[in-house]
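I'd like to ask some things about the structure below.
Removed: one protein chain of the complex. Kept in place: all other protein chains.
And then subunit A:
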Amino acid sequence: MATPVLDKPAQDATASHLITITLRVRRFLPEVSDEVTWEDFALEIDPKERVLDALHKVKWEMDGTLTFRRSCAHGICGSDAMRINGRNRLACKTLIKDINPEKPITVEPIKGLAVLKDLVVDMEPFFQAYRDVMPFLVTKGNEPTRERLQSAEDRERFDDTTKCILCAACTSSCPVFWNDGQYFGPAAIVNAHRFIFDSRDEAGEQRLEILNDKDGVWRCRTTFNCTDACPRGIEVTKAIAEVKKALITRRY
């Protein structure tokens, strides 16, 4: 391909490329009302900006009561998972131009967790399930005097699941989790997988036992919503299947 050439004068890049979008936000303000309502915000924005920028514009310039979580703004902290146009995504990784800005863009809190205010949900049940799978290295014997070595292949075995940022996009896209919130959920299983298949870890069996629960891996219905939702591109359903397989092969 030829080198891209800037053949248009630079002043074109000022106002003309802005478009008008409608941001339709699902709002819950417990200090005002117990009703949940949709509110439309019309704003001008560069289509190459992200939904997070649009939310910032609303919060900073139009309505300071709009409440949402974000921290890094670069897809790594996992704070700003939300349901944008009916799909769970990170607001900071979703470009306006990619989600049909001609139509109103709907923004809702992720489902299956209690809404505290606007787009902020109570993540406690999600993190409870995460803590339940013991997401830390467990070893026996003395502390080695140097790093715990691992071959490149052994590292590769669980590489995919190390990428999780705990945004809850997967768990809150799972219809089984929506029902009663008792299912461990894909994120907890992904993070158990991270250690179960780590050659340095010695509590794999214990973690498998934890997930061999009535609300553990067997509640997974292979819907693939989690894989579709994951902003890190983790093959979530595959990781769950690997945990199921490990349970079956270790039991029989």
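The rule is short, and it goes like this: a residue touches a chain if its C-beta (ideal position, glycine included) is under 8 Å from a C-beta of that chain, and two chains touch if they have at least 3 such contacts; residues count from 1.
Operating definition for what follows: contacts and distances are computed from a predicted model.
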{"item": "Absent chain [UniProt protein name; select from \"Sarcosine oxidase subunit delta family protein\", \"Succinate dehydrogenase\", \"Glutathione transport system permease protein GsiC\" or \"ABC transporter domain-containing protein\"]", "value": "\"Succinate dehydrogenase\""}
{"item": "Contacting the left-out chain in the complete assembly, out of A:78, A:112 or A:204", "value": "A:112"}
{"item": "Touching residue (missing chain; options A:43, A:76, A:99 or A:134)", "value": "A:43"}
{"item": "Contact set of subunit A toward the excluded chain (per top definition)", "value": "20, 27, 29-35, 37-44, 62-63, 65, 112-116, 122, 125, 128-129, 175-176, 179-182, 209-210, 212-216, 218-219, 221, 244, 247-248, 251"}
